[in-house]
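Removed: one protein chain of the complex. Kept in place: all other protein chains.
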Amino acid sequence: MTQHTVPPTVAEPASALVLDARDVAIHFGGVKAVDGVTMEIAEGKIFGLLGPNGSGKSTILAGITRLVPLKSGSLTFDGRPYDDVPTFKLARWGMARTFQTVRLLGDLTVEQNILLGADVGRSSGVSRRAAATERKECVADVIDRTGLAKFVKWTPSELSYGVQRRVEIARAIVMQPRLLLLDEPVAGMTKSEKLEIAALLSDLRAQGLTQLLVEHDVQMMVDTCDHLYAMNFGKLIGEGVPADVVKTPAVQEAYMGKGWRADA
Amino acid sequence: MQELINAVSLGCIYMLFAMGMSLVWGTLDVLNFAHGSIFMFSAFSGFYLMQETGNSLPLAALLLVGVVVGALMSVLAYQLVLRPILRRAKDKDSAERQILIGGIGLAGIPVAIVQIQTLSNPFSFRAGSFEVASYDFLGARISNIQIVIWVVGVLLGTAVVLWLRRSRSGLALRSIGVDSEVASLMGIDQGRLGVAAMAVAGGMAGLSGALLCVSFGALTAESGDVLLLKAFAIIILGGVGSMLGTIIGAFFLAGAETLLIANTSGTWVDAVSFGLLFLVLLVRPQGILGRQEVRRT
Partner (left out) sequence: MSAWYDAHLILVQATFISFLVALSIQFPMRMGVFSFAGVANYALGAYTAAIVVVRSDEIVSPVVSVGAGVLVAVVVSLILALIVRRLRGLYLAMATISVSLIVQVIAFNGGELTGGASGMFGVISDLTIGSVIVVCVVAAGILTWTERGTLGRRIDAVRDDPELAVSMGINVNRYRLVAFVGSGVFGSLAGGLEVLLRSTISPVNVGFSLVVTALTIIIVGGYRSWVGAAIGAVIVTWLPFYLQAMERYQQVIYGLFVVVAAIFVPGGLLGIADQARRRLVRRQLEHEDQEAAAEQDAGGAAVVDAVGASRKEEAR
């Protein structure tokens, strides 16, 4: 008989889930925009969320960031349940996001827009001055990596759509988040711009940033994500290895009209 | 009984005024802050004409002047101010804000003109050539003017409701209120319908101004502003875009105010509507009959 040692009571959270969304339902009047979706976002990976228009992708992001109330379900961030934590606190906990539409402040320059993200008070116990220097370096680094150095003094309306989207992404990254939620970040970009962004996201993953990426571009999702969720009509219709998920009949059918085939 | 008669008369006037305001708010998304001063200025125009003609205008002419001036001012306000703002505003929120600000500026102009003309004194039609006669009605007094108000109120109230429910243009107008983009796609000419709606609203405001001036004695330059806030309370109580709600709200407020006047000195009467507005906004911002506003992100 072997003597089993009792496991320590403060158990490691189950394989370090950054976000645990359980049976989430969000209704707008009679519309069941999200209807019982469970997502387990593990640390250091890029998770994808795929689905046709109106399937509830943006709505679940709004639910996760607590911009809309849940009908039912529970949310846990880094082991902390946050069902009644306001959005602004979540951002300070390290949840950053971009929106589906460009939401830059039109009166601020690109640099000021990005600084808005850097201002988020994530105290790391260091002195104010040290924090300020660190923040400055981070901003400079992100501006460089997103290729925005040339545009810092411009205002959003003076820039092309693709550049505006990059500013949005930069603003989220300078928050130095623990979890980055991206709602169709490359929509409307050119092919080469898309590839640049995909490379940037992969880079960030290599540095350990966990991400949830909502996107229509199936090819990009297959290439970029480690794990894919597929949704339709507010419900999950598939989950797993991206290349496999997109081949399942349910996903194929949901995307038929989009003219994309796994074998194409 | 006498209170009831007075309340119904006042309710009819509130209803005429508030229905027009609700009509353009619910369909064109325009809260016309100048609606109150249009009401006041239409009545003032009647008063002015009456003075110029040596008090020889019949009642019907006064009412007609009210309708015409009101409709004209309303259409002008829409074409020259409100519509350009809607067209130029960068998003829905700033459009809403600028419409309100522009409306407040607009409202100030007729008010200031009338203040100058009347030296801020009340004006009335009392010296008019028409006769005020009273009849016994179930033990209370009802005047011929009150009868006119009731008839006009019932006729116009029903007409507007029927217009919106039954006629082609009414339905088209309502579809703009539900979704103006879809409405344009369906080939609805929003410009012309908008002008029509503003004309109807302004005409009703002018008519109610003339009627109020005849029946309750006198108006001042500022009467319109107070009435505007009352109508806002009425519409909020009934629910934006709901004509039935507006009608109920108008009679409810008129009843409450009449009761207060009958039982107190009446100086608190304006606080009723403001208090009511406040209460409804807190408890049920969408009103008693209104639908919950859906905002897309």
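Going by the order they are written in, the chains are A and B; count residues from 1 in each one.
Operating definition for what follows: contacts are C-beta pairs under 8 Å (C-beta built on N, C-alpha and C of every residue); 3 or more make two chains touch, one makes a residue touch a chain.
Worth saying up front: this structure is predicted, and the values here are computed from it rather than measured.
When the whole complex is considered, the residue among A:T38, A:S74 or A:T87 that touches the unshown chain is A:T87.
When the missing chain is restored to the complex, the residue among A:D83, A:D119, A:E137 or A:E253 that touches it is A:D119. Against the chain not displayed here, subunit A makes contact via residues 65, 67, 86-89, 91-92, 96-97, 99, 103, 105-108, 112, 115-117, 119-121, 147, 150-151, 153-155, 157-163, 171, 175. As for the chain not pictured, it touches subunit B at residues 31, 81, 84-85, 88-89, 93-94, 96-102, 104-109, 111-113, 115-116, 222, 225-226, 229, 232-233, 236, 267-268, 270-271, 273-275, 277-278, 281-282, 285, 297.
Following the convention adopted for this analysis, only the chains that are shown with their structure count from here on.
Centroid to centroid, with C-alpha atoms defining each point, subunit A and subunit B lie 50 Å apart.
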